[in-house]
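Heads up, one of the protein chains got dropped from this complex, but the rest are sitting where they should.
First chain written, first letter: the chains are A, B and C, and each begins at residue 1.
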Amino acid sequence: MADHKDCNALTLDTEARPDARRRLLSIEGHVKGILRMLDDDGVYCVDVLKQIKAIEGALAKTGDVILRAHLKSHVTTAASRGDVDQIVEELMGVLKYKT
Amino acid sequence: MADHKDCNALTLDTEARPDARRRLLSIEGHVKGILRMLDDDGVYCVDVLKQIKAIEGALAKTGDVILRAHLKSHVTTAASRGDVDQIVEELMGVLKYKT
Amino acid sequence: MADHKDCNALTLDTEARPDARRRLLSIEGHVKGILRMLDDDGVYCVDVLKQIKAIEGALAKTGDVILRAHLKSHVTTAASRGDVDQIVEELMGVLKYKT
Partner (left out) sequence: MADHKDCNALTLDTEARPDARRRLLSIEGHVKGILRMLDDDGVYCVDVLKQIKAIEGALAKTGDVILRAHLKSHVTTAASRGDVDQIVEELMGVLKYKT
């Protein structure tokens, strides 16, 4: 079995990139916003927690954009390419973080 | 695109079945165990919570068994079969529950 | 600090019990339902995954019933009882499973 990471074909889809980039820039701004909240002496814990949960949701959606692109471009083509075991175990490893 | 649910090929792998069955029988016993805990007047909330978390972990592992079988048998072959969009959106729908 | 597990007061609230019991009985039936699905040669992986996710949701709701009772009866009273550190670390340990 070839190491599929050396294969130029297995790169992140060009349509998914600007979407992921836009979402990550928004997340970066959101993180800076929480840092500003922490400068406020009167900030309430639960308000900080809500913002952290909101970022977790935004990150999960960014992950979905990448995951969908990976499934479409690389996972559904694994049988014809011949690296089924490698691509499945790698994907299971990443999805496990979700549980 | 053919409705892949009518396709006999897309059924749960015969090797994954006994593994999933064994895990679900163990989960059934575990649920009965928590029901018995609730009959004990002196049961402590956190001990019940720990058992519920343990079952959640066991269910997640059962899901992994099914998911791995699905990826290997049906998702990695979608391009050659010709139902990529259908199989990807369906899978994204199920994985979203995990977040 | 007294070991709060020896304290009779820290037992699962009597109102939460029948609710948790009812939910767990329903979950037990749901697990049996998945076991029957696995006996069907033509069962589709994604349909099994959906049922597993449904049970995970039902278990999480059962956990919420117990957690709310624990917070109300035992966590919010920890300062007056004098076991704050113990009750907080124990709760953090259980909540960590959720991430």
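Basically, a contact is a pair of C-beta atoms (placed from the backbone, for glycine too) under 8 Å apart; a residue touches a chain by one contact, two chains touch by 3 or more.
Since the structure is predicted, the reported quantities are computational estimates derived from the model, not experimental observations.
Touched by the hidden chain within the whole complex are the displayed chains A, C. Contact with the chain that does not appear here is found for just one residue of C:10, C:52 or C:91, C:91.
Along chain A, the points of touch with the absent chain fall at residues 5, 8, 10-13, 17, 20-21, 24-25, 27-28, 31-32, 34-35, 38, 41-46, 48-50, 52-53, 55-57, 59-60, 62-63, 66-67, 69-70, 73-74, 90-91, 94, 97-98. In the full complex, chain C touches the hidden chain at residues 57, 60, 64, 67-68, 71-72, 75-80, 84-85, 87-88, 91-92, 95-96, 98-99.
We take it that only the chains that are shown with their structure count from here on.
Separating the CA-averaged centres of chain B and chain C is a span of 19 Å. Look at where the CA atoms of chain A average out and do the same for chain B: the two points lie 23 Å apart. One inter-chain figure worth recording: chain A and chain C are separated by 29 Å, centre to centre, where each centre is the mean of the chain's CA atoms.
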